[in-house]
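Left out: one protein chain. Kept in place: all the others.
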């Protein structure tokens, strides 16, 4: 008999249970069962792995020790955004998403897991209101994959093969959708106005044709400015039968027109600002929505929780079986999507966030962000050698600083800032070489006036 | 109409609700109701308080900022114990005690709150097993008040007026029970053997008489040694009709005899090691238990959850109405206790802790503590000028270091240690002047070998 | 809009059960944890000492003298981690917390929302991992918070100094009794050994002075006014009077109109006044104990000041005293020298300690965060809302057949005492029975009354500012439906609850010390009898 190996994560590993259970199975040893794996395929070598189990306390100690090598945006003063933002995470978002039931549920039936289906329906509904869109799916992986999904929807809906994208598109999004559109679609950049950053409508018109499946806009743009021509772009796109995909920041929608208001057919975005910590970019959720049109509903690739009734009159219920046949699970070899397990927990976080702040709260949040951002722009723009904002449009909570007027490049400036405990904005010189030595700065509600002043002081000192 | 003041903690503060509700009440204004307070008693002055509400984010920011001025035993290497110990807090204790239902429930009925009553019964049961006592109450405030309660029980059970206490008793406990025994009882210290720290049985015999209500022992003693004469002390006490009160460290009971095993009539202790963080001494629970004897049961001052059945055959239930008439709520002007709201949440933590570790786990924990402590004693005792352990008895996880052989006092040594990031042991020179320049050191499972080695190195350097 | 189960208006309950309420608690039928035990299951939470240490010191447990070694292993249950988690998760779900739903029933408890932020802040390592005996300069942040709260509470109470050492309301009143005792002794007045209280103050106002050795004189409220009345007080006050211990407002909801006169009278006999303001919730910014003659008083941070009730604690008491009594406070007292915060132990007349260290510091933090969140304006509004909510409740409750109120002539602040004497007479259903049934409606049970039960068949709910109109309506609706049942089908009530996790609990054996069992080990030996 094998010496029992009792492990805290294996209830049956208590002494005696193995024998008792093996007896029922009819096998003498578990190796007998493993004979099912052909001899040749079985692994018999040595693994370079830690051999022994480690106690909980020791795991805690070691990992905390390792993590303590990280420096954080709580300790450092960070102006990094570019797809992952430092927003306040309400205590309730943490409380609710930490609830064991939500944290550990998975794929249970409509009735057994009714609570999380209702929560997800509520996420979809509130997000629908925020976006002014009628159909919202459970969150997909992240904001970039949401655009990827949107691109597929658009091409299938229109039959078009071209996707027009803004010249200022987020490099992350671009990299992702490059894969997604391959081999179905061709991405073509539309020029932007170098002064305002806005989409060049003339160039757009030039590139629009019946081959175009959709036009993508980002609002606010990756470079922080507000794209104000949404309605015109929608109109131009629709004229040639193309769709408008609007990728938006949900916390801007208290102030900015909602995609549904300017005629977007598909809306997407990154939901991380809705109650998720930065987590090194590891806590994200993709927002995906379409208008309530038969044309798009069945093209949604991801789970949607629908509302329905039950055998008891008056009782409402929620189910994830919504249009099951459109999903990968059913379409299989003809699928045009792959979203399975995605980001439901963060959808619940977003639901809590929206319910907690309400529309007025989100509006106020937007205002706070804009005011702080404009304060930063204002005082930074006074620093000799600095040009900001690089674009003349209105900015939401990110903006570009150009350092060409100094004798330092962004890398050097960021290094110098870091020595003062500041994380400077994202260096744009690689992704946008035509912007010269520019960096993308982000200011949110989390920045105090003195933080911004400190940035200005230090910048003044080092450039 | 008053401008509505909408606050996130006041659901009705939404606009319009006040008017609607006041109308139902029949009053025009709330001031009309307040007229019930006689004019002369009403406050009309100015309060020096922050006027305006503060947003959640701002509260979070300010308090984190203030707290960041603290230095912690995670960052500093701490050897402080003396009533509040640095033990590992299992993740499950945090998880369970953070559950909203447990965190926010209070005084609901047996059936509405059945879960927490069952949890409390389980705490009592597991603690009873650990102590080998048949009657355990829900936790009282802390380990010192538990001794205070014990003293009352003993005097009421025996009619005695004297309490004999160990010469090495914890100063905190002593201070508390001085109040508790006033005016009912007289505390008399029993000498201890200066070599071993153990209770001087000859002195005990001298002081024992029919006037004695009880003898208190601490095990391990406040000064860290194991009191090994418990059985003899119990015997001697019982001979004169006095009771034995044993105040014990619950995590020592994997190794040390349980109070019930050596004839203690009342057991108490501080439960903080059972899954509570140090929290500046703010997370404590008093363990209180007696033997299953009619003599004591009704003298228990605190809530006890009893087991019973229900109207449905076979169903077990739990109730806090146990012997209601013994409680303050009923005895009122003849009460000999005052425990109301106490430390139930920590009782649940302790239940989780005991269930999670099991007896074997607690035994192992004790062993780890003892081994590390003895390792510390061993290497520290080699440092010239240091005498440790001051007492020759076996130690559990605390021990006394005497620095009389150095030219520095404890205060100076602790200061020097602190400069190296070490929190030295508790200075005993005030509470135990006869021990000279001595300090009480604590070593637990949380100390790594290199921590102890570092202490030794630094001590060697500074003395 | 009453929100009892709106979707369910058309629900044919009868199909599934004979008695429906629009609510059903979860029923896990979860066994006592011992019955989940599996021999040999264990969880490696704590590691063994490092190899090197083990080699160096060996099995030091053998150094423990035989006679003091554990003899028999404790028969703790043995489960694996996930099973422990599952078990307590289920028990938590079978617990009706504040967040779970309407908690208006629990009068005198001041059930209100405990902000989650505050709970999270209290777990911050910068407080969780502070040892109380660290040098003061290493936890100035915490001391600052404590000192600020002290300042705020001084303002709110009109007192001069505060201590947070007591860990609850009873603990506070007791500590105040100890201070009173010390004060009279120090002034050579050891003969002052009587305290006066009243039957509608929280029982600890009688019990704590008694525990501190005082003889307690208990007055009853006047049948007509609900006050105790100066006449009664004059009849018992004497040179032996050490002090007066009263709750304000009373558990009955009556705010004694002559408090000021009582204080003067007591003072004229050299006594002190200790006011129990655990239930301060209706009068914040409206009255201050210190202004109306209190020498000592206390707040419950776990009531008015929102710290979570933790299933029955940790609470936190905050005692306030006038400056003359400061020197008697338990040590240490907080001080601020303009730049640093200190813990002063050097109080020659201190009563010493009534509990360990500095009290429930985590709750001090939570109360501090709560007041900061409210601001003075918020505190004032909170009290107003407690009062409006309660008066709304009164009006609505009195519309329910069989429900009456004590001292209807008095305006009530944060709570009121109702009673069901009429219902009892007419149907046989009284308060205890209704309380069995009410949780079936998905609202928390209610507090009936402290002893002595002066008003028979008492019902004492309390609607803090945390209650919404919808909550109040739901609570009243439950009462209305139960009243209907009382008059039509009282058997439903007598056999209640039907919608809780378990069924009607038989408390009879728990009232008999011969039958009482509070641990599994005794249950295993004796079983229920």
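Which chain is which? They are A, B and C, in the order written, and residues in each are numbered from 1.
What we mean here is this: a residue touches a chain if its C-beta (ideal position, glycine included) is under 8 Å from a C-beta of that chain, and two chains touch if they have at least 3 such contacts.
All of these numbers come straight from a predicted model, not from anything done at the bench.
Chemist: Please provide the labels of all shown chains that the missing chain touches.
Modeler: The chain that is not shown touches these displayed chains: A, B, C.
Chemist: Of the residues A:158, A:176, A:388 or A:402, I need the one that contacts the missing chain.
Modeler: That would be A:176, which touches the missing chain.
Chemist: Would you indicate which residue among A:374, A:408 or A:454 is in contact with the undisplayed chain?
Modeler: In the complete complex, the chain left out is touched by residue A:374.
Chemist: Can you list where chain C touches the absent chain?
Modeler: 3, 5-8, 16-19, 22-29, 31, 35-36, 38, 80-83, 85-86, 89-90, 93, 99-101, 113, 115-116, 442, 466, 468, 498
Chemist: Quickly run down the residues of chain B that touch the omitted chain.
Modeler: Missing-chain contacts on chain B: residues 4, 6-11, 13-17, 53-58, 90-92, 94-95, 100-101, 312-316.
The working rule: only the chains that are shown with their structure count from here on.
Chemist: As a quick test, compute the distance in whole Å between the mean CA positions of chain A and chain C.
Modeler: Inter-chain centre distance comes to 45 Å.
Chemist: Nearest whole angstrom, what separates the Cα centre of chain B from the Cα centre of chain C?
Modeler: 19
Chemist: Could you pull out the residues of chain B that touch at least 2 other chains?
Modeler: Residues 56, 60, 88, 90, 95, 98-100, 445 of chain B touch two or more partner chains.
Chemist: Which parts of chain C, given as residue numbers and ranges, touch two or more other chains?
Modeler: 41-47, 78-79, 81, 85, 89, 115, 117, 119
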